[in-house]
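This report concerns only the one structure given below.
One protein chain is absent from this view; the other protein chains keep their places.
Here is chain A:
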Amino acid sequence: MTLIVNGETITVPDEVKTVSDLLSHFRLDNKLAIVEVNVRIIQKHEYGITTLANGDRVEIVHFVGGG
């Protein structure tokens, strides 16, 4: 499946079906992140049930503490 993640077109493996899978793919699953799919913010409890489709525009911002 091809997605546009943070402005970049990328191809993800077939196992990636949901927002949860995508976060795992990027190793962000245990980080606090804000995820937007096609300009809609996905609530945390919806990550596992929100499926992704070819061409979806995904924005992911994860939090870090340093400064």
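Basically, a contact is a pair of C-beta atoms (placed from the backbone, for glycine too) under 8 Å apart; a residue touches a chain by one contact, two chains touch by 3 or more; residues count from 1.
To be clear about the criterion, contacts and distances are computed from a predicted model.
> According to its UniProt record, what is the protein name of the omitted chain, chosen from "4-amino-4-deoxy-L-arabinose transferase", "ABC transporter domain-containing protein", "ATP-binding cassette domain-containing protein" or "Thiazole biosynthesis adenylyltransferase ThiF"?
"Thiazole biosynthesis adenylyltransferase ThiF"
> Using the document's contact rule, name the residues of chain A that touch the chain not shown here.
6-8, 30-32, 34, 36, 39-41, 59-67
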